[in-house]
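Removed from the display is one protein chain of the complex; every other protein chain stays in position.
Letters A, B and C mark the chains as written, and numbering starts fresh at 1 in each.
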Amino acid sequence: MADDLTVFEVFGRERKGEPHRHAGSLRAADAQMAVVLAQELFCRRKEYVQIWVVPRTAIHWAPDGDAPLGPEPQRVYRIGEGYRGTVEKWKRFGGDGDASRG
Amino acid sequence: MADDLTVFEVFGRERKGEPHRHAGSLRAADAQMAVVLAQELFCRRKEYVQIWVVPRTAIHWAPDGDAPLGPEPQRVYRIGEGYRGTVEKWKRFGGDGDASRG
Amino acid sequence: MSDGRLEAFEARIARGDLVEADDWMPEEYRRQCFRLIVTHANSELMGALPEREWIPRAPGLKRKLSVLSKVQDEIGHAQMIYRVAEDLARPFGISREQMLDDLIEGKAKFHNVFSYPAPTWADVGVIAWLVDGAALETQGALLRTSYAPYARILRRICAEEAIHLKHGEDIVLTLASGTRAQRAMLQDAIQRWWQPLLHFFGPPDELSPNSERTFRWRIRTRTNEQLRQSFLRKYAPKVLSLGMEIPDPELRLDPETGDWHYGDPDWNEFWRVVKGGGARTEARLELRRMTREQQGWVLAAMADPTSAA
Partner (left out) sequence: MPLGDELSAEGRAALGEYLLLMADDELVIGHRDSEWCAFAPLIEEDVAFASIAQDEISHAALFYELIESMRGLGRDQLAFGRPASEMRNATLLERENGDWAFTIARHYLYDLADELRLEQLAKCHLPTLRAVAERIRREEHYHLEHGAMWLVRLSRGGSEARSRVQAALERVVRESRGLFQPMAWEQILVAEGVIAARPSHLYQEFRERAGTALATCGLRMPPDVPPGEHPRGRTGGHTPELRELLQTMGEVWRSDPTASW
């Protein structure tokens, strides 16, 4: 019987201000039932102020192969590491190098 | 015109063992475009090892918020279309529409 | 009936609660949030244009990559913010398309600074360092805004702006320690950008009905003057330490208060620019209009139902 049920992924928001996080998955005949079940399974102790329920077949994911997401190695000019020389350069002007970050 | 494009929600896993967290959303013409664009919108700095991309219309939620989060009035997304068409490597394009990424 | 909800809403805000996209909110709260957020999105999109002119001319492979990456981030910020604005404005029936049309037809506002020309490479350093520094002040203060979807994207925007700041510093420091011509180019850029930077924070808050409500509902948490002072405290000393002059004879630090006193930055110029009179405003809006016409066919191809996979 179980195999004609659809798998749904469940996401929950723990508090206002927090993004939804994956909480688990469940099997159900349809979306309405999945929502009811999810509230039962995941909200009994008010763990979440809101839940999202999504059929697994509607999820598209990346990466598809083994290539990692994002460039390898990391692009240094996109992160702070690419500009570590500025601390040194500020010293030449008597600055202590990080004041502008307050 | 741009507002006819479907809204997709994006979830990302920061490290192995971490649950997927909601990272944001984007508009795209279809799931293939959404997955390709989501990679550069959310992973330019290696923020995630994997991302899930879901059309917003496939999301069912509870408890009901007060404002509709659901399907865009002009373009109701057909759940059937949610079946996972993919763009394989250049040899097996999404063009023939049924290759599964599974 | 809704008065009950208004009280409850205001009590929640006063307690420091946050508002999510699908929560009930007074229509005026939604309108005020939308006004602030769509102006921010427009500013990010228009803000990319002065530096964008320098991607093709950036000297050296590292600078070419970092200017391109920075402008890409600004477009990425616009994407995140328009998405928040779209979800917020759906009950008003306003789409992203509508927001872009209003921007192009000069009906929508964006930050004054992005109407100014960027004639030299030094402008790229000054914009990335000082204009992004100013933006980081206002955005940092908005991290505590009550509208949660906006606060969430601001965390990422501020983290990326902090990297843009280092990229800008690196250019400015290289010019400041370079040839006489490079130092002169830097001084000229600071000369041109100082007044627009003071304008960036807006005139001192006369408690207009708008600003009073944005504070009561904790959409904004710091006044224009507080933000301007915070900017001056951080950046005026650093500009001076480079041996550069600041074009304001009255600029001085008040040792007791730690505040900087500055000469009147000509608010008529500010209002003239904000109402679309900036030197480059029309040219940049025209650029966006032309692009929209040339690419209408791509948007049509994306929306074409026959092509849905």
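We adopt the following convention: a residue touches a chain if its C-beta (ideal position, glycine included) is under 8 Å from a C-beta of that chain, and two chains touch if they have at least 3 such contacts.
Given the structure is predicted, the values throughout are model-derived calculations rather than measurements.
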Could you tell which one of C:Val19, C:Val38 or C:Ala58 touches the chain left off the display?
C:Ala58
Can you tell me which of B:Arg13, B:Arg44 or B:His60 touches the chain that was removed from the display?
B:Arg44
What does the interface between chain C and the hidden chain look like in terms of residue numbers?
45, 48-49, 52, 55-61, 63-65, 68-69, 71-72, 75-76, 78-79, 82, 121, 174, 178-179, 181-182, 287, 291, 294-295, 297-302, 304, 306-307
For chain B, which positions touch the chain that isn't shown here?
2, 5, 26-30, 32-33, 36-37, 39-41, 44, 87, 89-96
By the contact criterion defined above, which parts of chain A meet the unshown chain? Give residue numbers in ascending order.
65, 67, 71-72, 75
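Here, only the chains that are shown with their structure count from here on.
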Per the centroid of Cα atoms for each chain, what is the distance between chain A and chain B, given in Å?
13
Mark out which residues of chain B touch at least two other chains, giving numbers and ranges.
31, 44, 61, 65
Any chance you could list the residues of chain C touching two or more other chains?
20, 23, 69
Residue set of chain B touching chain C in the complex reads 1-5, 7, 24-33, 41, 44, 61, 65-69, 78, 81, 85, 94, 97
Given the complex, residues on chain A that touch chain B span 9, 11, 19-23, 31-32, 34-36, 38-39, 50-55, 57-65, 68-71, 74-75, 78-79
Touch list for chain A against partner chain C, complex
13, 16-17, 19, 50, 75, 77-80, 82-83, 85-86, 89-90, 92-95, 99-102
